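I'd like to ask you about the structure that follows.
Removed from the display is one protein chain of the complex; every other protein chain stays in position.
As written, the chain order gives the labels A, B and C, with residue 1 at the start of each chain.
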Amino acid sequence: MHSRRLKIGVMGSASGPQIEDPVARKKATSLGYEIAKRNHILINGACPGLPHDSLLAAKEQGGLTIGISPAFSEYEHINEYLSPAGHDIIMFTGMGFMERDIINIRSSDAVVIIGGGIGTLNELTIAYEEGRPIGIITNSGGISNAIPHIVEELCRRKIPPNMVFDDDPVKLLDKLEVAIREYPLPIHEDGRVKDMKQGRG
Amino acid sequence: MHSRRLKIGVMGSASGPQIEDPVARKKATSLGYEIAKRNHILINGACPGLPHDSLLAAKEQGGLTIGISPAFSEYEHINEYLSPAGHDIIMFTGMGFMERDIINIRSSDAVVIIGGGIGTLNELTIAYEEGRPIGIITNSGGISNAIPHIVEELCRRKIPPNMVFDDDPVKLLDKLEVAIREYPLPIHEDGRVKDMKQGRG
Amino acid sequence: MHSRRLKIGVMGSASGPQIEDPVARKKATSLGYEIAKRNHILINGACPGLPHDSLLAAKEQGGLTIGISPAFSEYEHINEYLSPAGHDIIMFTGMGFMERDIINIRSSDAVVIIGGGIGTLNELTIAYEEGRPIGIITNSGGISNAIPHIVEELCRRKIPPNMVFDDDPVKLLDKLEVAIREYPLPIHEDGRVKDMKQGRG
Partner (left out) sequence: MHSRRLKIGVMGSASGPQIEDPVARKKATSLGYEIAKRNHILINGACPGLPHDSLLAAKEQGGLTIGISPAFSEYEHINEYLSPAGHDIIMFTGMGFMERDIINIRSSDAVVIIGGGIGTLNELTIAYEEGRPIGIITNSGGISNAIPHIVEELCRRKIPPNMVFDDDPVKLLDKLEVAIREYPLPIHEDGRVKDMKQGRG
């Protein structure tokens, strides 16, 4: 199915203390560089912070980059959301953060989580609920080391086979490419319920 | 502003082990009963589980109840989402769980979280990001006792003054009514950023 | 299926010359009165103009009324959208006019069109595409007499059997109640395509 170039979404801290952490920033940069080097398309929320570090690295490497903005216009994006606009392509959804997060994830063949606070946790729950392949860059601050704890201990759900973990962005992308190939997406919206008519928590 | 009847959203476990826990179920029932008794409107996601326990209690008490369904039609709601349809009013959004969650929260003047797994965590992050008054019924299983841990320790954000906690539904509603009165909602979508032009994490 | 009270959506001119026309306003008032008298729930977009005339009449008759607002907050609704807020229940979608229109229609078991400009034409196309029962109050200005012309001559599509016409709101509601009973809704979003796997224009 994936004769088109893969789109890898990079989601993570856009503000807060995590975006100053040099270790997390270095991983974000390495991630963006590697996405471009593999000829994948980098998608992010057109936000500042760690996903922006990845964007800059992908751009430097000559990669194709797409931003999914919560804003309606470039003016609103820059002046009210105070967000960067260096992507090759920006989709101005006009739908605000919460619906933007949904489109962001569905536009990505797989999602990489790096660092991350409440906004990133929102994206993680969407990606999880919708069966999207997810790669977690561990040791990148925020929620990055707590996801099995949140999913298994707090929410009492399972880590799905297409959720992979590594603290090295290169190895993570290797694992994620396998997950994309081996675990097909649900067919329908809410496919985990509707494709098979089971429950949801 | 609130001359209209208050709408209280009840969100929590719709499947998984939490919905069998007798303590959680009793709290859900007491919550629904109390919402109706205070002449508030009960809103839920038209799902099974703990929010449905609240619905049944509110109905028994003669309360007005609204369900925000992910399904497009009553047929899909019942036969594919396997969801209950005893509400006075059901909005069939046709938008699936994720967008439904957004509408669910925005339709509620305040949100009560009871038990809860990944889907509820999604709703919590939306309500948090959008500044909605939130009441947590503690000791109701799932994520209910872990929210300060998630918000403060993992996400490194603050518990806002309009997020209140109690393990007694009656006392929780008392606190929540104060929070609704005293802390006005953001004006705009993404108001925490756009009303004041600050960052977001 | 419809043991719940029917929800009748009233959509039409919210601004422009149509909202000053005394004939259209009288029909809108009669429509709202009749919806309430039949114990149906009146839904509108929480906008000014003809749908607001219907709202006022339904309220006077003691009917239950719901507004689906494009705004995020009551403050934005009143002060920026300059819209009325006398409904029993208002859903603040925060989604703007265009997505609000979709929710408006899906929340209504049937839609009545009165007068109407571009915004109403948007709602008509949604209701048509999604197979919703539609009642047109003819001789109410705007697009109200041109719908067969638009659908059949310009768009070269058919008037479906659940689209009914009358210049008398009382007779129109009679016809619409028959249409609701006799022509079941599509099951899924995009059901006209997906329920039967056919094309779309």
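Points to keep in mind about this one:
As a convention for this text, contacts are C-beta pairs under 8 Å (C-beta built on N, C-alpha and C of every residue); 3 or more make two chains touch, one makes a residue touch a chain.
Just so we're clear, the structure is a prediction, and the values are computed from it rather than from any experiment.
Although it is left out of the displayed model, the omitted chain contacts the following shown chains in the full complex: A, B, C.
The chain omitted from view is touched by exactly one of A:Gln61, A:Ser107 or A:Asn145, namely A:Ser107.
Between the chain not shown and the residues C:Pro70, C:Pro84, C:Gly135 or C:Pro169, the one that touches is C:Pro70.
Seen from subunit A, the chain kept out of the figure touches residues 1, 4-5, 7, 41, 66, 72-76, 87-95, 103, 106-107, 130, 184-189, 191.
Within the entire complex, the positions of subunit C that touch the omitted partner chain are 13-18, 47-49, 70, 80-82, 96-99, 102, 116-122, 125-126, 128-130, 142-143, 146, 150-151, 154-157, 189-190, 193-194, 197, 199-201.
Residue-level contact of subunit B with the missing chain is found at 94-96, 99.
Just so it is clear, only the chains that are shown with their structure count from here on.
Because subunit B and subunit C share one sequence, their contact can be compared position by position; here over half of the interface residue numbers appear on both sides. Contact with two or more other chains is made by residues 96, 99 of subunit A.
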